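Quick one: structure below, then a few questions.
As you look at this complex, bear in mind that one protein chain is not there, while each of the others sits in place.
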Amino acid sequence: MTPLLEVKGVSRFFGGLAALSDVTFQLYKGEILGLIGPNGAGKTTLFNVINGFYPPSKGEIFFRQQKISDMQPHRICKLGMARTFQVVKPLQRMTVLDNVIVSAYLRTGSREKAEKTAVETLHFTGLFEDRYVVSKGLPLGRRKRLEMARALATGPTMILLDESFAGLNPTELNESIGIIRKIKESGITIMIIEHHMKVIMAISDRIVVLNYGQKIADGTPEQTRNNPLVVEAYLGDAQNG
Amino acid sequence: MNGMLAIKGIDVYYDDVQVVLDVSFSVSRGEIVALIGANGAGKSTILKSISGLIRASKGEIIFDSRPVHTLEAYHLIDVGIAHVPEARRLFVEMTVEENLDMGSLKGDARKHRAKTREMVYELFPRLRERRRQLTGTLSGGEQQMVAIGRGLMSKPALIMFDEPSLGLAPILVREIFAVIKKIRSEGMTVLIVEQNVKQTLAIADRAYVLENGQIVMEGTGESLLNNEHVKKAYLGV
Amino acid sequence: MTGPQVEVLLQTLISGLLLGGLYALIGIGMTLIMGVMKIINLAHGELMMVGMYIAYGLFTFFHIDPYLSVIIAAPLLFILGVLLQKYLINPVMKVDSILPENQVILTVGIGMVLANLATIFFSSDYRSTPVDYATKAWYLSDVWKSSPIELSLSFPWTVSFLFSLVITAGLWFFLTKTDTGKSIRATAQDNDAALLMGVHVEKMRVITFGLGSALVGAAGCLFIPIYYLYPDLGGQFTLIAFVITILGGLGSTVGAIVGGIVLGVFESLTSTYIGMGWAPVGRFMIFVAALIFIPGGITSLFRRKRLGR
Partner (left out) sequence: MKKYLPLILMGLLAMLPLVGINTYLMHIIILVIMWSVIGMSWNLLGGYCGQVSFGHAAFFGVGAYTAGILYNKFQISAWWGLPASIVFVTGFALVIGYICLRLRGPFFALATLAMGVILRVTAENLSFLTEGDLGIMIRERTWVDKTWYYYIILLIAACTFYLVKKVIGSKLGYYFVAIREDQDAAESLGINTTLYKTIALCLSAVITGMAGAFYTNYMGYIDPKVVFALHDISIVAIMIVMVGGVATFWGPVIGSIIMVLLAEGIRSIPNLGAAHHSFFGVLLIVIIIFLPNGIMGDNPKLKKILRWGRTP
C-alpha cells in the first residue's frame, strides 16, 4: 500500500539552528496519526513544512504521490491537505458562516454551492447556531472548532490539526473528540498535534514523537507509552536530582 | 518560614479567553517553588501576570506584604522581582555584557553593577570569555546562561524562571538546574515553571500542578515525584 | 579612461560621498523610529523642512549661522516630535481599525499640515540662506601643484558632512554607552523583555520619536547652506529616508549609514552621467532593486555571514 503522505529525511534550519533534523515517516489513508513531543520539539515547524509555509532545507515530502515540498501552501491545500493553526487565525471581521464559505469556494465558483457546503460543515461541527456571529467575538472553544470547520470545508483528503484541544473545557473537549471521530469515519486522514495525553492516546492509531527536532519514536499508543526514550523526553532524566 | 509572595484568586484572560481560573498559591522566603503542568495549562501566564506583562482581571498579588498587581510592568524589578522569560528573550543585537547591564538599570543594582557582573561571570565562566560577542550568535545553552545572568543582575529577592530547560541538551539542563539550586543557596527565592517535571521536582521544595488554568494538586517536590496522578497527567499511563 | 573622465568620475564620487553622509543622518532618524515603534513616519521629511525653516528664520532675522542653529533647531524638533508622538501617534496605535496602516496615514496627515503651515507662513517661494562661504571651495591644485587632474571640495558641503559625522558619532555614543541609549535599543529588539528589565517602554518611544525628529531637524540645518528651501520639499526627503532604511535594513543604524552613502553616490552618478532630472528615478531604481533582490537590506547580507554557521 502506498502511503498518502510521505515525509523523507526532512530538515529545516533557522539561522543555523536545526528546528527539524532528518525526520522521516509515512501516513496511510484513514489513519489518525498523533504528533507529540515536549515544547519546542519542532511539531508546529513540521506542520509548517508539510503545509508549505516553509520549504524544507533538506529532504522531500510527497502527498498522493506528488512532490509537495516545493509547492506553495495554496496549491497543497488544493491538492487536498488542509490545516488548522495553533494560534487560531479566524478571519476576524467575517461571520462564522462567511469564514467557512471562503473555504468552500475552493472547490466551486458558485455562491449557492459554497454556502451549501458551508452550512453542512457547520452542522457537522456543531457551529450552525453561531453562523451569524462575527468570529472575533467567538469564545476560544468555538474558535478552535471554527478552525476545524474551515479546514473541512476545503474538501480535504487529509487534515492537519494543530492543538485543536488546548484550552478547552471538559465538555468542549468531549465534543471535539466526537467531531474528530466523525471526521475519521467520513474517510479523511488526520494528523494531529496535541498535548492532552489522554486524548492523544485514546484517538490515535499511531504516534510519532519528536524531541529536539528529531523523531525519537513511531508506534502505537501502547508502544509509545512504554518507550523509555519518550518517558525521558517528557519527564526528564533525574540523574542529577 | 514567612510568606513572601501570595497569589490570591487571580483570573487572567488573553483577549477574551480565560487562561487562568481563580488560582491561589504562595511562595515563602528561601523556597524553590515549581509550577508544573502541560502546555497551555496557564503556567507562563501566571508568571507574566506576576511580572505585570499581563494584568489579572480579578484577584490580588501580594509581594512583601504590598500589592504589586497594580504596578506597571517596569516597576516590578524595583520591588525585587526578576523574571527570566520563556525562550530567553535576549537582546540579540547586543553583546553579552550589554545584556547583563540591561538587568541592572536601576538604583542599587546600578551602583553594584560591576560587582554583580563579576558574580555572574563566576557562576558562568563561559560568559566571561564571550562577553563581547553578540548574544544572537551564542548557542542555546549560552543564551540561557545570559538570560539567567541578566535576571540576577538586578539582585532580586525573588527570581522567576520560565522553562529554563527549553530546547537544551540533557547535559546543559543538568547544569542549569544546578545553578538554580545554587542561586537559592545564596539567599534568593525561586519560582520556576517547567515541563521537565522530574528534574524540577527533584530540586523544588514545593510544587503546584496546573491543569487547564487551575491548580489541581500541591505538595512537596518529593511527594509529587512519586505521585501516580502526575505520571498519568503527563504520559497517560 | 582619459584624464578628464577620471576627473569627472572622482569628482562625482566625492560629491556622492558628501551627500551620502547627510542622507545617512536623515535615514538614521527614520530607522530609529521604525525600529522602536514599528511604524513608518511619513512626516519625516516635513520635520526636516521645519528644521530648515527654523535655521532660515534664525539666519534671516537674527543672523545666526545655519551651522550654529543646529543647537536651537534640534531641541525644538525634539519637543515637536515628543508632542506629536504623545498626543497623536500614541493614541492611534491603540485604536482598532480595519486598516492597520492607520498610523502611517496619520503621519501623512501630520506632514500635510506641517507643509501647509509652512506655505502659509513663508509662502511657497524658494528660500536660501546666502552665507558668505556658500561658494568657497578647496582645490586639489592648491595643495598639490603638479596634480594631473583637478578636484574641488566645496566648503559648505564638507562642513555639513563633518557635522553629520560628529552628530552620528554622538548618537552612536549615546546608543551604546548610556543606559538610556541601551534601553532604546533594547525596546527596539524586544519590547516585553525591556519591560522586564524595568525599562519604561512608553517613555522610550516618546524619546525615540523626539530623537528621530531632532536628528532630521539637525540634518535640515546642515542642508540649508547647500540647498534651496520650499514648503513641499519634505515629501522628497521622506522618500529618501525610506529608501535608505529599506536599503540598509529596517531598524539598523549601521545599515542607514551604509544605505545613505550608497544612495548618495548612486544619485550623484545618475545626475552626472544620465542627467540631473533623473536622479530621483535612479533613487527609486535602487529602491526597487533592493526590494526585489535584498529584502532584508544590506545589513542582512553581513548578518547572514556572521550568524551562518
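The chains carry the letters A, B and C, assigned in the order they are written, with residues numbered from 1 in each.
Going forward, a contact is a pair of C-beta atoms (placed from the backbone, for glycine too) under 8 Å apart; a residue touches a chain by one contact, two chains touch by 3 or more.
Keep in mind the model is a prediction, meaning the values are calculated, not measured.
Trainee: Which chains here would be touched by the one that got left out?
Mentor: Contacts of the omitted chain with visible chains: A, C.
Trainee: Which listed residue, C:6, C:71 or C:105, touches the chain dropped from view?
Mentor: Touches the omitted chain: C:105.
Trainee: Among the options A:85, A:165 or A:212, which residue touches the chain absent from this view?
Mentor: Touching the chain that is not displayed is residue A:85.
Trainee: Among A:103, A:176, A:189 or A:224, which one touches the chain that has been omitted from the display?
Mentor: In the complete complex, the chain left out is touched by residue A:103.
Trainee: For chain C, which residues touch the unseen chain?
Mentor: Given the touch definition above, chain C has residues 39-40, 42, 88, 91-92, 95-102, 104-106, 108-113, 115-117, 119-120, 235, 239, 242-243, 246, 275, 277-278, 280-281, 284, 287-288, 291-292, 295 touching the missing chain.
Trainee: Taking the full complex into account, what residues of chain A touch the chain not shown?
Mentor: Touching the missing chain: residues 51, 53, 72-75, 77-78, 82-83, 85, 89-94, 98, 101-103, 105-106, 109, 111, 114, 150-151, 154.
The criterion applied here is as follows: only the chains that are shown with their structure count from here on.
Trainee: In terms of CA centres, which chain lies closest to the overall middle?
Mentor: Centre-most chain by C-alpha means: B.
Trainee: From the centre of chain B, which other chain's Cα mean sits the farthest off?
Mentor: If we average the C-alpha coordinates per chain, C ends up farthest from chain B.
Trainee: Between chain A and chain B, what is the separation of their C-alpha centroids in Å?
Mentor: Distance between chain centres, rounded to whole Å: 31 Å.
Trainee: Would you pick out the residues of chain B that each touch at least 2 other chains?
Mentor: In chain B, no residue touches at least two other chains, as defined above.
Trainee: Where in chain C do residues touch two or more of the other chains?
Mentor: 307
Trainee: So in the complex, which bits of chain A are touching chain B?
Mentor: 17, 38-40, 137, 139-140, 163, 166-167, 169, 195-198, 200-201, 212, 221, 225, 230-231, 234-241
Trainee: Which part of chain B faces chain A closely enough to touch in the complex?
Mentor: Against chain A, chain B makes touches at 16-17, 19, 38-40, 140, 163, 165-167, 169-170, 173-174, 177-178, 195-203, 212-213, 225, 231, 233-237.
Trainee: Would you tell me which residues of chain C are touching chain B in their complex?
Mentor: Counting only chain C, the residues touching chain B are 176, 179, 182-183, 185-186, 189-190, 192-201, 306-307.
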